[in-house]
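Presenting subunit A:
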Amino acid sequence: MELLQSIADSFNYWIYIILMMIGLYALVAKNNLVKKLIGMSIFQTAIILFYVSIGYKDGATIPILYEHQAHHGHHDAGHGDAEDAHHDVEHAVEEAAKEIHAVAEDHADGHDAHADDHDTLVDSHDAHTSSAIHAEDFANPLVHVLMLTAIVVGVATLGVGLAITQKLYGEFGSIEESEIIEQIRTGK
Partner candidate 1 sequence: MSSTITSITPLLACLVSLIAVLPIVLLRKSPNAREGATFVAGIIKFGLVLYMLPTVLAGTKIEYTLWQILPNIAIEFRVDGLGMLFGLVASSLWILTSLYSIGYMRGLKEHSQTRFFTFFAISLSATIGVAFSGNLFTLYLFYEMLSLATYPLVTHHQDKEARTGGRTYLTYLLTTSIGFVLPALIFVFVKTGSSMDFSPEGFLAGHISPSAALVLLLLFTFGFAKAGIMPFHSWLPGAMVAPTPVSALLHAVAVVKVGVFCVLRVFTGVFGIDYLESLDIATVVAWIAAFTVITSSLIALSQDNLKRRLAFSTIGQLSYIILGVALLSDRAVTGSMTHIAMHAVGKITLFMCAGAVFVATGKKYISQMDGLGKKMPFTFAAFTIGALSVTGLPPTGGLISKFYLVTGTVDAGQVALLVIFLISTILNAAYLLPIGYRAFFPKDKELSKTPFSWKAVEEASLPCVLPVCITSTLALVLFIKPQFLINLAGLMLGSGG
Partner candidate 2 sequence: MTEQAPIFILLFPFLTAVIVALVGLRHKSLSWPLTLVSLGASVCASLSTLAQVVEHGPIRYKLGGWSPPFGIEFHIDGLSALVAVTVSVVALLTAIYSKDNVDAETPDKSSQYYSLFLLLVSGLLGIVITGDAFNLYVMLEVAALTSYALIAMGNKRASLAAFKYLIMGTIGASFYLLGVGYLYIKTGSLNMLDIREILETAGLFNSPTILVAFILITVGVWIKMAFFPLHSWLPNCYAFAPTTSSNIMAPLVTKVMIYVMVRMVLTVFGPNYAFEILDWENIVVWLAVIAILAGSIGALAQKDLRKMLTFLIIAEVGYMVGGLWLADETGITGTIFHIISDAFMTLCVFLFAGIVFAKTGARDIYALEGMFKKMPLTMVGFLVGAFSLIGIPPTAGFFSKWYLVQGGINSGNWEYVVALLISSLINAVLFFRLIEIAYFGKKPAEGHDHHHGDDHAKVSEASFTMLLPLLSTAAILIVIGLYNKELVSVIQDFLSQFNLATSIR
């Protein structure tokens, strides 16, 4: 029962392992080159699933700001240029972190509260950072960026893999690894 519970708690993490192992098995054990490539795709996709799972937060939405939030933040930051912005980064982050802890304490159960609520909440805090944006409301954007890269890499590798397979077929008339090796061995 405990096992089931732990699986249910981290369902994604189990699924990615299972998918990854399916892919790995195909990569190692399959004789057909295209099947190997399919295994490779599954293998890579499993990793993407893993990464995206890291970024998921209960009750959070996609990392895109609503119109009014964007406007709010935009307005506040309008005073400085980028230079200022990243001089203040360290400071701002500390502030933001404090603030978020405070919020978390106040509203331990209120993750999915709407942005409007936050506006009032935040305004009572330090006006300097004054973002109406709360980290726990949005999924982690970084992992999505990383996975966009991983997807692109996956596509590129698959493409090159298929091209090599096609070339092999043109040369040996087979896409079974054992047959190709046999042809090489018998000397052609």
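Observations on the structure shown:
Keep in mind that, in the parts below, a residue touches a chain if its C-beta (ideal position, glycine included) is under 8 Å from a C-beta of that chain, and two chains touch if they have at least 3 such contacts; residues count from 1.
Regarding selection, all candidates are chains of the complex that A comes from, given by their letters.
Owing to the predicted nature of the structure, the values given are computational and were not obtained by experimental measurement.
Candidates 1 or 2 all belong to this complex, yet only 2 touches subunit A. Residue ranges of subunit A in contact with candidate 2, taken from their complex: 24, 27, 33, 36, 40, 43-44, 47, 50-51, 54, 82, 86, 89, 142-143, 146, 149-150, 153, 156-157, 160-161, 163-165, 167-168, 171-172, 177, 180-181, 184.
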